[in-house]
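All protein chains but one are shown at their positions in the complex.
Letters A and B mark the chains as written, and numbering starts fresh at 1 in each.
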Amino acid sequence: MARALSIVGIGALLPVVGLSFWEIAARAQWTQSQILVPPSAVFATIVEFWQSGELLSDIVASTCRVLIGFLLGGSLGFVFGITAGLDRRVEAIFAPTFHVLRQIPVIAWLPLLVLLAGFGEGFKILTISIAAFFPIGLNTLDGVKNVSSKYIEVGRALCFSRRQIIARIIWPAALPAIMNGARLSLSRSWMLVVAAELVASTTGIGHRMDWGRQLFQIDVVFMGVLVTGCMGLLIDVAVRGLARRASRWTEQA
Amino acid sequence: MQSKGIYLPRGLLLPVAILLAWEVAAHAGRSGGVLIAPLEQIASTAFTLAAGGTMAVDVAATIARVMSGFVLGAVAGLLFGSVIGTSRAADWLASPTFNAVRQVPLTGWIPVAALLFGIGEGAKLSLIALAAFCPVALNTAEGLAGVSQSYRELGRSLNFSGVTSWWRILLPAATPQIFTGLKHGIAFAWIAAIAAELLLTSGPGLGSMIEGGTALFRLDIVMVGVCLIGAFGYAMAVAMERVEARFLRWRN
Partner (left out) sequence: MNVRIDDRLLKNDSEVRRVGVAISVDHVSRAFDINGRPLAVLHDISLDITAGEFVVIVGASGCGKSTLLRLIAGLDMPNAGAVFVGGSKVVGPGLDRGIVFQDHRLLPWLTAEENVAAALIARGVPKAERLDVARRYLALVGLTGFETAYPSQLSGGMAQRAAIGRALANDPDVLLLDEPLGALDALTRLKLQNEIVRLSAKNPKTIVLVTHDIEEAVFFADRIVVMDAKPGRIRRIIPVDLPRPRDRSSPGFVALRSAVLDEFIDETH
């Protein structure tokens, strides 16, 4: 316990020293830049935006977009991965196009999506759906296809029906890969919601940062950095927890 | 299919269908208030851009940017990852901060870079370097820290010095994972370059090209840009795999 605490203490050393230095530098005006406000000002800004409720509504707006987009694009990617992974004909038809399209960074679609879908909510949801679609699609496809034929043969030897082989062998064997895909999808979604809100939005944490940038309020921008980082971490921890439960068997050794 | 006298692989069915639908939609009229450019127009725009030399300028600008940003970020990532992967004290000291920084999505740094460095080359390079830095540092550290105990013991039993052991055993053993980091690094660097060019428009580049096309409502330019982005991103990934294959020949 004491050891764990001391490790945490060491880890906190760097940020504490860094932030203190930054605070002193900003207050003593070592830099000419008016932009580099001290950490205490960033903290005050966070408190202010929190108390006014604006921060919460930004977070809620962005999170809703991520969740809706992730559910739409993620489930589509999941369905694609499963069907193409199980059926060679489906794979032959869809996979080549899928592999070509996934080479294009989702962010490159932003202008096109703006042109085609306008600046509204649809554009953002569409962007996030595309971002969520590819990682989970790819990982599900690979996960299902790469299930060792040895295990499938066990199912055959035990006279499993095709359904039973899918449900009791392919599914559990592919689940870790699928969860990993979901994790990547969520983190891509989070990256793209910020991008989409930077480009075109009147709500959300990305919009808040863009607003701060245009008004040269770096404290607001740093608030955005902190919030997006925390949300990213939160999502990652949650999905990792789920993934670990789904694949306990891979860890014991 | 063969009865028609043409062999059409099934993988081409979908692209052909998409292109046909695109062509039909383009000739049928308007969608979302913007004219969809027919394929022939996209092709002729691509040809014009290529012939006029602007395409080469944009491609070269983006690639140069990615390369310099990637080299900066990857070298820093290799050094940083080596230190925290080798020294436990450094790991305890720096990893929490590194992991916190890593959580911020790439796009979240764009406004910060814009405010600190303006919209010029500095902001873009720092974003690309940061994008490459994180996966390279992470994988280098994990690769080095994860070298199995038996390899370390081999070094000791051969009486290797610390440096020899690091160079002859730890580094080679961690190389596969370091390459995983480099591959992720180049992919993220490419994404960061496009994102930076798109959101911090200044000077030539593929991101600026599609941004400019959007401003002019020229879907043909945007499509040419998107295709180039996909193609060159893929080419970079393939090039990195080639390098990896050369370095990791011992892995059969």
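The rule we apply is simple: contacts are C-beta pairs under 8 Å (C-beta built on N, C-alpha and C of every residue); 3 or more make two chains touch, one makes a residue touch a chain.
Bear in mind the structure is a predicted one, so any value in this text is a computation, not a measurement.
Here the chain not displayed is in touch, across the complete complex, with A.
Considering the whole complex, the residue from A:V17, A:V47, A:L158 or A:V237 that touches the absent chain is A:L158. Where subunit A meets the missing chain, the touching residues are 150-151, 153-154, 156-161, 164, 168-169, 172-173, 175, 247-250, 252-253.
By our rule, only the chains that are shown with their structure count from here on.
Subunit A and subunit B have CA centres that are 17 Å apart. The part of subunit B that touches subunit A in the complex is made up of residues 9-15, 18, 31-34, 89, 92-97, 100-101, 103-112, 114-116, 190-191, 194-195, 198-199, 206-207, 210-211, 213-214, 217, 219, 222-223, 225-226, 229-231, 233-234, 237. Those residues of subunit A that touch subunit B in the complex are listed here as 7-8, 10-15, 18, 35, 89, 92-97, 100-101, 103-105, 107-112, 114-118, 187, 190-192, 194-195, 198-199, 206, 209-210, 212-213, 216, 218, 221-222, 224-225, 228-230, 232-233, 236.
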